[in-house]
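What you see is the complex with one protein chain gone and the rest in place.
Each chain carries a letter (A, B and C) given by its place in the written order, and its residues are counted from 1.
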Amino acid sequence: MARIGFLGLGIMGRAMAANLLKAGFEVTVWNRSAAKCVPLVAQGAAQAATPREVVEACDFTIAILADPAAARETVFAADGVLAGMSAGKGYIDMSTVDDATAREIAGAIASKGGRFLEAPVSGTKKPAEDGTLVILAAGDQSLYDEAGPAFDKLGKKRVFLGDVGQGARMKLVVNMIMGSMMVALSEGLALGLKGNLDGAKILEVIEAGAMACPMFKGKGPMLLNDDASTSFPLKHMQKDLRLALALSEELGQSLQAASAANEVFKRANIAGHGDDDIAAVYRVVR
Amino acid sequence: MARIGFLGLGIMGRAMAANLLKAGFEVTVWNRSAAKCVPLVAQGAAQAATPREVVEACDFTIAILADPAAARETVFAADGVLAGMSAGKGYIDMSTVDDATAREIAGAIASKGGRFLEAPVSGTKKPAEDGTLVILAAGDQSLYDEAGPAFDKLGKKRVFLGDVGQGARMKLVVNMIMGSMMVALSEGLALGLKGNLDGAKILEVIEAGAMACPMFKGKGPMLLNDDASTSFPLKHMQKDLRLALALSEELGQSLQAASAANEVFKRANIAGHGDDDIAAVYRVVR
Amino acid sequence: MARIGFLGLGIMGRAMAANLLKAGFEVTVWNRSAAKCVPLVAQGAAQAATPREVVEACDFTIAILADPAAARETVFAADGVLAGMSAGKGYIDMSTVDDATAREIAGAIASKGGRFLEAPVSGTKKPAEDGTLVILAAGDQSLYDEAGPAFDKLGKKRVFLGDVGQGARMKLVVNMIMGSMMVALSEGLALGLKGNLDGAKILEVIEAGAMACPMFKGKGPMLLNDDASTSFPLKHMQKDLRLALALSEELGQSLQAASAANEVFKRANIAGHGDDDIAAVYRVVR
Partner (left out) sequence: MARIGFLGLGIMGRAMAANLLKAGFEVTVWNRSAAKCVPLVAQGAAQAATPREVVEACDFTIAILADPAAARETVFAADGVLAGMSAGKGYIDMSTVDDATAREIAGAIASKGGRFLEAPVSGTKKPAEDGTLVILAAGDQSLYDEAGPAFDKLGKKRVFLGDVGQGARMKLVVNMIMGSMMVALSEGLALGLKGNLDGAKILEVIEAGAMACPMFKGKGPMLLNDDASTSFPLKHMQKDLRLALALSEELGQSLQAASAANEVFKRANIAGHGDDDIAAVYRVVR
């Protein structure tokens, strides 16, 4: 069974590493602030002092870091991933990073003879804990196959999408649809309430019909209760819409409705709801 | 057990009347062209020569007619519903009609001492056959209760929404969200395909995540296969979006994204896709 | 020289009737509250007690009334226009009314053998005073020709557009463009100010270039000074956008940008700026 490294024990990473341990994998963990390693060590993980040590000790290493800056530093720092990389080893970045960062890291790993996979996920805290993420992988296919058994403990669905960059692209497509749906639900609910319909009944009707989906089931009551406790920060959604629109300019695709949804998210962001959940877009719609 | 009348044996009505018969209800049917009654009579229905006779013979009568003109004529013609209506009898219009038509019919029924319920449905042919419609009722609550056992054979969900008009309003809200989602899926798929993602994989990823819903499961492959065989005609969706926007003007609700979706549906309608399925909106998006 | 009747001495009508008197026309005036006739009688007008008397005394009668209800009542009341109408007389409605009202009045006038012209205007108080309105006439061409010399004192431009209805339609087209431009200016100014450009300089640059127009010259400083003193009430502009969009549904024309502009005006209306000038749309944009 593969020895797996795990870098980054935030909300997502902690849950994911725990799932790997539960499944019996041999996991070596590292986190910038070492304290976060403690509960995982209690569950059987080995702990390393630097990303370099993790990489050296393992067949392949998974990272899920906060942002592109953290992703970059973890790779390029003195005792970073690159320092430990050697021919045949694998590096799987499950962070959501921009295209340039993904390509830069991919190139650096390749230059050491390593194999690289980008594998951003669709899904947030709850699916990470439940092992029901959707994994959008692209890059080295042999590494994808090798990591398959581990991926199957992290998510309920995984796809291999080709060259590095296609994983991030898939994530933009999916999140763009999600952003448009969030605005659609908000507008529908707002219209219905102004028309004296009962909000809970609107949600019941949706839930019983062709549009029933986990997202509406989860977010619908949040809208009605003015609850915006964050599972997916609104500013990140707006960023994804912005990136999807930028991609559409590059690829020559007009996006009439998504551009309108983006402007609604921009208004919500400007109104100060950037750190709230995407459900807060309702606050500028109603 | 109540004696139920059934007027209108189109695609929807035929399936619904059959479900009532299957459940053991005593059903008297009528249709403008009498030939459509034959298979239902074979299943045990009584047949009447006019709407008047149906109403006279039954405790309450359900109608599901093609459009407001047909709904009106069935009620107001010489041997129409009104001619047979008397104190205590019920009339349930499950057609999708405009506000003015619904109120006019409601008033006429009341003037004869009858009870009226509007009960448009969410769902098309397949749910009608499977008895899984969503029934959006409003009007006379005693009639709603009395028709409950029958409704439970026609649909998997029913709600009572108050005064006449609220049923149609709920339907607009739900269809408006559906229209926005149809455009969202179209734009997402179009962007992904231009970005060299595999269409089937995009649908798989959606199906595995928070946006998984019967509608995307049904329409997604239609988009990829350029299949627009009609289950919900695009021109009707555009009409519902237009009515929802008109309602929003009346109620004072800005609908930034739905208005953009409406313009996309307008373009599809103008391009000649009005009689195709709503899936054909993809043809002007891609 | 034609004897001209004039019904309705509001802000617009008062100024227009005065211009006719100044030009030497023989004018008989009427207004619902007779007090408003006094200054015009002082300028040489005759005064009549009812619309009927005006029409009886004149070759053709011009009306400019507050809204469709007033336009209708002035025609159909006991001593209204219709009571005085006879073969060959002319009636020119310069009010902005809906299609149905225009056709109803046109039909009634024709039924008495009278000639009818709808002639809504582009331009508000100042152009009315200066005699620089733009007159959008449609209906009876002989009446258009006969009223020509009078029109030339009321406006700087007049067009004859064919059948009744085309005048109102032209007005919608023109006001729709105006609404879109008002939002365009608002968005440009808001973006520039957030980008630390000087507002007055933005207006100077516009004024020196291809987009220089009386509207931007007039409204631009109002935006910068948060001045929304009303010359064209925002709610009327929103109504015109709504009607233009309804017309586009009827004629099969997608209006992507105008529908977006309409939603911005709706937001401004909902936010309580309906009675302010159209310049107040800036308050929900900035």
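The criterion applied here is as follows: a residue touches a chain if its C-beta (ideal position, glycine included) is under 8 Å from a C-beta of that chain, and two chains touch if they have at least 3 such contacts.
Bear in mind that the values here come from a model prediction, so they are computed numbers and not experimental data.
Only one of C:44, C:162 or C:272 touches the chain withheld from this view, namely C:162. The chain not shown here is touched by just one of C:164, C:228 or C:255, and that residue is C:255. Across the entire complex, the residue among C:183, C:223 or C:280 in touch with the chain not shown is C:183. One chain of the complex is left out; on chain A, the residues touching it are 242, 245-246, 248-249, 252-256, 259-260, 262-264, 266-267, 269-270.
Interface residues of chain C facing the missing partner chain: 122-123, 134, 136, 156-157, 159, 161-162, 166, 169-170, 172-174, 176-178, 180-181, 183-185, 187-192, 194-198, 201-202, 204-206, 208-216, 218, 244, 247-248, 251-261, 263-264, 285.
In this section, only the chains that are shown with their structure count from here on.
Computed centre separation for the pair chain B/chain C is 43 angstrom, with centres defined by C-alpha atoms. Averaging Cα coordinates per chain places chain A and chain C 56 Å apart. The multi-chain contact residues of chain C, meaning those touching 2 or more other chains, are 256, 260.
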